[in-house]
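Removed from the display is one protein chain of the complex; every other protein chain stays in position.
Chain naming follows the written order as A and B, and within any one chain the residues start at number 1.
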Amino acid sequence: MTAEAEIRLDALCKHYGATVAVHEVSLSIAKGELVALLGPSGCGKTTTLRMIAGFVEPTSGRIHVQGRDITRLPPYRRDTGMVFQNYALFPHLTVAENIAFGLARRGLARGLIRSRVSEMVSMMRLEGLEDRLPQRLSGGQQQRVAVARALVINPTVLLLDEPFSNLDAKLRESTRVELRRIQHSLGLTSIFVTHDQQEAMAIADRIAVMDGGSVVQVGRSADIYERPASRFVAEFIGQASFLSGRLSSIAPDGDHQFVAPGGEEITVPASRCDTGLGTNLPCTLMLRPEGLTWTSAGTPQSLSGTVDELSYQGPFVHVDIRLADGQHLLMEHRSAAGPAPARGEAVGVRIDAEAARIFRSTTTA
Amino acid sequence: MNSLRTPFGATIALLSVTALLYLIIPIAVVLIAPLGETGYLSFPPKGLTLKWYQAALADSRYVDSFLNSLWIAGWVTVIATLTGVPAAYALSRHAFPGARALEALFLSPLILPTLVLALGLALWFNRMGFVAGTPRLIAAHLVLCVPYVIRVCLPVFRRFDRSLEEAAANLGARPLHAFVLVMLPVVRPGIAAAATMAFITSFDELVLALFLADPARPTLPVTIYSAVQLGFEPTVAAVSGLLVLLGTALLLILQWLNRNASQ
Partner (left out) sequence: MQGIGVGRAQSRVQWVVIALLAPCLLAYLVLFVIPQVRLLGGSLIVDGSPGLAHYQRMTEDGYYAFLMGRTLLAGLGVTLITLLFGVPLAYWLARMQSRWAGFLVMVTTFPLLISAVVRSFGWMVLFFRNGPVSQLLMAVGLVDGPTQLMYTLLGVTIALAQVLLPLMVLTLYGVFRSIDPGLESAAMTLGARPTATFFLVTLPLARAGIVAGSLLVFALTISAFATPSLVGGARANMMATAIYETALELLDWPFASALATVLLCAVLAVSAAYAVLVDRGRHDRPTAS
């Protein structure tokens, strides 16, 4: 580990009276990285972002950018560029004037401002809109202006607060790809906040999953998806089924034996299980839908039930299977493999241990 | 629900039109009655002449008091805006203990009878040796107009989107710059509306002027009021008619300005 982290959050805390919004958040971000703060609403991700921007004063902890402690600096002295969720475009200024605002604050010469603005206008595909007022732009155009305005000042860090949440679904996808491309080509260290796990997984280099004010897991998308640290993370990222059952035994080589209420036995290697689980105690089996395949009932490593509901998704069909004891299982059936079983049909599902995890049992269903 | 085809819709429309007539006819009367030939006012007017209007425009009593009212209203507007806008800004942005009570205090002259304000001020000014004259009427009008300014500006400031200020700060603008470059342009229409309200309130005001104005330099409402007490003559009606025209002109100007601003 030779390179000094570009951004370092050091045990950041924020308390509002008795409420803890952010608890001991520590994170290191390398230069050029795009990191997502991901979590449900209220998890503290936006507060953390606003502390980095300087709009919220941390109760304790420090923020370092390029080695400098900026914790006490006001927002207009930090070199952060921010894209707001509602874009916050100045309604009385044109697109060009909005983009030029930050440059004018920095005292750049008029000619230089003009050329930088027109560069940014073509980079963000805003040609022809320079003299329009924000109210006259579409949502997508407004978003691009907001991004342009933040990028043109060449910030050390780019901060984005749910930048795609106000766009419709199709636009969201294309915009995030474009943003990723720009961020990558500029090598701009960026942090963005989102509650959309698909978005985070799609474009972030690393994801910091947050819950209740703390960071519960940090890692690359694939790592978090395949090896969720807790049931919360597993539930939040991607889709999964959770089955309650019993841990019957742990073999000498570490293989955990899960017994479903219907009696079937599923073996899961130790690497994919919570540590310190007690035998003959309840536990939870997590299954990713893509790790399940059709099989005949009774084969080892399988569960049997009946098809309850089908949901056509295009390239695959989501099959909701009702097990004997009433629990439900979500299976992903590839449409290309042929028609899915019909409603009410009895089916068997084979479990791929690599797509499974055993968690400690929690009281929440 | 407004459909004329239903008895309900028809009733509502009928009552509404009646209400509009009820509102407009007395004002139209003021405008039209002085067009009559006769030396007494009647409606509908008998004959058609502009002589009363001409007389009104030539009468120095009315012209002088009109200019006086303008002068006073002008000063009141400037001082009320300079005093009230910062106060409204401070109240809207910063929660401090007593802010609510302060806000109630600032708005309270609006609910009090103007007569009570006039009485209190007249006694107080006399006691303080603040002699009858235009400055003391300007001071008195402030008590009436600053609350209007604050009442109009408070929601404007409260509605202001904070993220615009944050964006400005994020882009490097220090607080004063952010205020001037971002907040002021956006709240400007609200402040203009507040100033307009203050001006109109001061210009039209009667009671405070009756108690406190310099008898030698009355305001226009006072001149009209006194003239009416003396006799019911067409010239006074013509002056009132001119004020109606003035009000209409003001309204049209405001509409035109608003249309430009929002478009």
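Here, a contact is a pair of C-beta atoms (placed from the backbone, for glycine too) under 8 Å apart; a residue touches a chain by one contact, two chains touch by 3 or more.
Keep in mind that what you see is a predicted model, and the values were worked out from it rather than measured.
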Fill in the blank from the handout: Per the whole complex, from B:L50, B:V116, B:V131 or B:L184 the residue touching the absent chain is B:V116
Practice task
May I ask which residue of A:V56, A:V117, A:A208 or A:A340 touches the chain that does not appear here?
Solution key: A:V56
Practice task
Just the residue numbers, please: which parts of chain B touch the chain that's not shown?
Solution key: 1-3, 6-9, 11-13, 15-16, 18-20, 22-30, 33, 41-44, 82-84, 86-87, 89-91, 93-96, 102, 105-106, 108-109, 111-117, 119-124, 127, 139-140, 142-143, 146, 150, 165-166, 169, 175, 178, 200, 203-207, 210-211, 221, 224-225, 228, 232, 236-237, 240, 243-244, 247-248, 250-251, 255
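Rule of thumb we're sticking to: only the chains that are shown with their structure count from here on.
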Exercise for the section: List the centre-to-centre spacing of chain A and chain B in whole Å, with centres computed as mean CA coordinates. Expected result: 56
Practice task
Over in the complex, which chain A residues touch chain B? Could you list them?
Solution key: 53-55, 74-76, 80-82, 84, 86, 88-92, 101-102, 105-106, 149-150, 153
Problem - Footprint of chain A on chain B - complex, ascending - result: 161, 163-164, 166-174, 177-178, 181-182, 185-186
